[in-house]
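To start, I am sharing the structure in question, which I have written as structure tokens.
Here the complex is missing one protein chain, while the rest keep their positions.
Here is subunit A:
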Amino acid sequence: MRHTFREKLMLAVALVFTAIYLFPLYWMFVTALKSGSAIFASPPALWPADPQWQIYAEVWQNRNMGRYIWNSLVIAFGAVAVISVLGTGCAYVLARYRNGWVDVGLFLILMLQVLPASLMITPIFVGFSQIGLLQYPRLAVILAIAAKSMPFFVVLVRTAFMSVPQELEEAGLVDGDSRVGAFFRIALPLARNGIVVSAILIFMQAFGEFVYSRSLIQRAELQPASIGLNSFMGPNTNEWNGIMAYATIYVTPILVAFVLLQRSIISGLTSGALK
């Protein structure tokens, strides 16, 4: 009996820790629903007395969020497409061979993974403007994100391929399948879960990307939601309920996807970062 009491106590403490840690998120949801004067009340109310549900529609309309979210989706889907088409094969080969060249390739990929976007944007901007790529700003951002995030994807997907037994492919070859066929019909389907989870992680990153979009996209009608949020937050803003409503609309799909896929996302993430 004592044991279950201890477990219950631990669970209660854990819930308190989680509540404290997630308070900023709660504060976003609550502030969004408060009226323009209630957000400045002192002491601040922990619960909106008079929830303003219409604020979501207002902010969506006034801040042109449909356009911003659409651009974020275009950029995120584009980046995921480029990365998964190019990165999956690369991860597969790096998982199948063990030699000096593979070590060199892995080292190179790990090195390219760590270069901060805000430091790489200067040469990327100048280079892209010189070759005329800035005329297609969203494509430019997609390519920049793809180059930045592909190494991460390769590292994660490589571990997924490493868990596929090589014997299965060899059996396929013995049965008369070609090398290409063995890759597409055996290795790829078996590593599918790992690939999908990694692609979702990349999608979440690209959906919230800021530095490249801020620097490469000048025209407002092509900018993603992160820039829309940034321009909403002027230096002396007091529309915090509107800003939090914007943030809520922007982040809720990501949060829902994360909570639903939590287990597989975390196991994918941790296997790549430490193993």
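Simple rule for what comes next: contacts are C-beta pairs under 8 Å (C-beta built on N, C-alpha and C of every residue); 3 or more make two chains touch, one makes a residue touch a chain; residues count from 1.
Just so it is clear, contacts and distances are computed from a predicted model.
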item	value
Among "Fumarate reductase iron-sulfur subunit", "Multiple sugar transport system permease protein", "Membrane protein" or "histidine kinase", UniProt-listed name of the chain not shown	"Multiple sugar transport system permease protein"
Residue touching the undisplayed chain, where the options are A:N62, A:Q166 or A:Q262	A:Q262
Interface with the unshown chain - residue positions in subunit A	6-8, 10-11, 13-15, 17-18, 21-22, 24-25, 27-28, 31, 39-40, 42-44, 86-87, 89-90, 92-94, 96-97, 103, 105-127, 129-130, 143-144, 146-148, 150-151, 154, 178-180, 183, 201, 204, 207-211, 214-215, 225-226, 229-230, 233, 235, 240, 243-244, 246-247, 250-251, 254-255, 258-259, 262-263, 265-266, 269-270, 273-275
